[in-house]
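In this view, the complex is presented without one of its protein chains, the others remaining in place.
Let's look at chain A:
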């Protein structure tokens, strides 16, 4: 039987210490004499700045951050802050094939809008930024409250003893920067202060954001990164067609008229929209979609209207002066005529 420990015979020999080369010895000696450098003068005057014990992108959260709820809350808050235009739909038991078909048709329609915008030479094509997303109705209202009612930049800053300031000769304890969620200096959406604001709002019935009656049942959001009536129009034509926004014809888009897509669209109900923080119903949302040319078009309309008003005002003001002028002129001519007549009569009498 071979030995279990496989040792080569040279390993079994006792090792004889060898004489080290002389140049290595010299190097050791030079290292031994080296001194540590003196600390910089700043370090001896000021205390070292505090180090946050968490990454700057992950401040400690009030609720456990590993829960899916917390992450969804954060995601919804960021979605609400980054999308000025969103449509709210109810979906009644759609099948996955129907979802696939609807998403495909929506993406195709938005791509077409983007292509036409690019052909016009306009840079605002962002059709791939329009997202169709099913939301959890428990988390979304809370995130909406945080976004609507929690404004940390308006709250007064907590007084901070800056330890690096040499003027503060104090031995007071410095608030610790460990990952403690009850630190009042944390102002992100998952912080304790944000949570308390949302909770207080739940108890306060007067403060409303307007979407409360819609936030129940199975909901899906269509979010837009900017307010673009052209993209909105394309979305309406696919998801909620009516007379104003006709659905694509069967010849132009046969995929849209597949039974899976059509049966899915019948089960989607448009409830409302949120545009720049304001709540619109279906009619209001359709009105936003019907604005020709988007914001630029609205500005052009406003300018034209203001120009018209200006012309009207100058006409009105001028007319007062003109009428006065004509009256005075008329009166002057009458008086002159009378004077002439009198002058004509006087010599005859005299």
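Basically, a contact is a pair of C-beta atoms (placed from the backbone, for glycine too) under 8 Å apart; a residue touches a chain by one contact, two chains touch by 3 or more; residues count from 1.
Methods note: contacts and distances are computed from a predicted model.
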If you look up the hidden chain in UniProt, what protein name do you find among "Glutaredoxin-related protein 5, mitochondrial", "E2 ubiquitin-conjugating enzyme", "Large ribosomal subunit protein mL53" or "BING4 C-terminal domain-containing protein"?
"Large ribosomal subunit protein mL53"
Cross-chain touch to the chain not pictured, restricted to A:214, A:232, A:247 or A:261, is A:214
Given the contact definition stated above, which residue among A:100, A:118, A:200 or A:269 touches the chain not shown here?
A:269
Which residue among A:281, A:296 or A:318 touches the omitted chain?
A:281
Hey, which chain A residues sit against the chain that's not shown?
90, 92-95, 212-214, 216-218, 263, 266-267, 269-272, 281-284
